[in-house]
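With one protein chain withheld, the remaining protein chains of the complex are depicted in position.
Think of it as A and B in the order they're written, each chain with its own count starting at 1.
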Amino acid sequence: MTARTAFGQWLNRAADSDIWWSFKSSTTTVVATVVTLLIIAMAFLAPVIAPHTPFDPGSLSLSDGLKPPVLVSPDGDWTFPLGTDDQGRDVLSSIMYGTRLSLVVGFASVVVALLLGITLGLVSGYFGGTVDAVIMRIADVQLTFPAILVALLIDGLVRGLISSRRHDEIATFVIIGAIGLSFWVQYARTVRGSVLVEKNKEYVQAARVIGLSPALIMVRHVLPNVTGPVLVIATINLGLAIITEATLSFLGVGLPSTQPSLGTLIRLGNDLLQSGEWWVTVFPGITLAVLVLAVNLLGDWLRDALNPKLR
Amino acid sequence: MVPGGKAAARNVPLLEVKNLRVEFPTRRGTLLAVDNVSFDIAPGEVLGVVGESGAGKSLTGNAIIGLLEPPGRIAAGEIHLEGRRIDNLPYEEMRKVRGARIGAIFQDPLTSLNPLYSVARQLVETIQTHLPMSAAAARQRAIDLMKEVGIPGAEQRIDHYPHQFSGGMRQRVVIALALCAGPRLIVADEPTTALDVSIQAQIIALLKRLCREHGTAVMLVTHDMGVIAETADRVAVMYAGRIVEIGPVREVIKQASHPYTRGLMGSIPSLGHRSDRLAQIDGSMPRLTEIPPGCAFNPRCLHRGERCLVERPELMPAGAGRAACWLHDRQGVGAPVAAELADA
Partner (left out) sequence: MPDGRASQFIRIAGLKRYFDVSPSWLVRKLEGRPRQIVQAVDGIDIEIAKGETFSLVGESGCGKSTVARLVVGLYPPTAGRIEFDGNDMARRRSQAESAALRRRLQMIFQDPYASLNPRWRVFDIVAEPIRAFGLSTDKADLERQVGDLLRQVRLTPADGRKYPHEFSGGQRQRVSIARALASRPEFLVCDEPTSALDVSVQAQILNLMMDLQRRFGLTYLFISHNLAVVYHISTRVGVMYLGRLVEQAPTDTLFKRPKHPYTRMLLDTIPDLEMTGRQRAPVAGEVPSPISPPSGCSFHPRCPFANERCRIERPQLLAVEGGAAACHAIEEGRLAIEERSYAPPR
């Protein structure tokens, strides 16, 4: 198959590559990817495909409240296939919107952690000496705290500083920042390790002989070679970030109930568990579990697939 | 330089390799890394196996010791040691052969010795595995061996750990380890490449002397022609997984029969004369996936003819040894074909 465009050639190479073959030959991974893609599609198409808008108070009617899922009991209604909560909000639609928020917060916080971690790792590894010592000590100290605690701390700090109404408006950003700040350390350490190895390689020395500045060398030469392992960690961390956000929301210190993520939904439904309306908490829970499992499996495969190249 | 033992057992080779084929199944197809290689080693003889990277010489050595890493495997051929077939032995049997009948010396002395165990422990363990001896007797034998390989203060140093020895000393310990169970054959894969030039000379001299004294044969795998010139009785030249020439070392070095060997010898800068340019062979050894039909060397050969493009030559008598080249066949190479010239 001859391909005349550059993109066509790239596609050909990709289709022929070891990574694609390793991907195709693992059913688990293919299934996990399909599931992840489906969930992402569902989440981002929510405004279009969700049957209801559960967070628009105007569309709610209390008479719709506490309807059970349609297949479980004769009281169910096909307009609310997974049931409703006590306010009349459709569980299915809530899950769609909630997943979107969970995903957005998850991705964004991983990106924040990546940016922070890569930058600090690069600087720490390339310059060494005092700079390295300072950054690594900060990292060490932070590692002694569990990530959730750090996120709680930051969130609590911000709440203390701003009024609660204002806080609701910027809650998403606060949470993203808090989770991101609690995860940067492992990226920084991995990058630093790779930088220490690459720094002594002769292509870096060649760049120094030409007289390029350290910043240019770090960004143009070293950075492309140290990002490999980091991408793997990022993928695996995505699941962790989503869970962390869910935990924070469940504890009540994450996103407010006006913009609920899956974690918030689980919390809201938790109170109803004792009265037997299990569907309000169980379905969001299942969605969360499936999403995180799929993302983790994808991350596992990526780590193994990239391994020979990383060696 | 023929050791005494050779005359007595001249007719029975110590090692016979017949039509050895080593393959690597990959998802893109099967790679043939060693292609129909046959040679013998007589008792007490030193056979050099020389070739550039990718020629298959290390794999041949590994196949003989039985240490081919999967997925590599022996796909065809036979290996006989002292008349007994060893290539199809089960793991346990081969383990007994390794060490007792075949010793191995590898390139990197740092990784050949276990850094966590003292030298004494490694030597004694190997000796006791293959020879019926008490621990005390084994230890004494180990100390004697250390003295034989020239390590000063053997009684004390035997309890040291590998990292306490320098590179050259470590390689001596590795030689002692290879010899300790009294093998008839040693396979040495680039034993001096990782060492400094002055240490190389010492180690080569040591290996030669010990093998002569113990009557041990050596299969010396290396890319360094100089080491071969000084140590080997006969030499086999490998190219793209095949043996292209084999013969007495003096003849092969001074008057090679195969164009590749001639080109190789010409590219080595020598101290005998200085020229403006080193003789070079254009192009490079083909990758395993791109070996041309006919003679594997033909794209780079200045003497090639039509026959070389289609018919693969087997080893045939040439000079004092044998070479795989149609130039030495009565029918010749056929009509000349110009060489393709591309640099490595």
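Everything that follows uses one rule, which is that a residue touches a chain if its C-beta (ideal position, glycine included) is under 8 Å from a C-beta of that chain, and two chains touch if they have at least 3 such contacts.
All values derive from a computational prediction rather than experimental measurement.
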Contact with the hidden chain, among B:I65, B:L81, B:A138 or B:L264, goes to B:L264
Touch with the omitted chain, as defined above, among A:I40, A:V131, A:A207 or A:L231 = A:A207
Contacting the left-out chain in the complete assembly, out of B:L15, B:A33, B:V97 or B:M225 = B:M225
Hidden partner interface residues of chain B, rising order | 52-53, 166-169, 196-202, 205, 223-227, 229-230, 250, 253-254, 263-282, 284-285, 343-344
For chain A, residues in touch with the removed chain = 201-203, 205-212, 221, 224-225
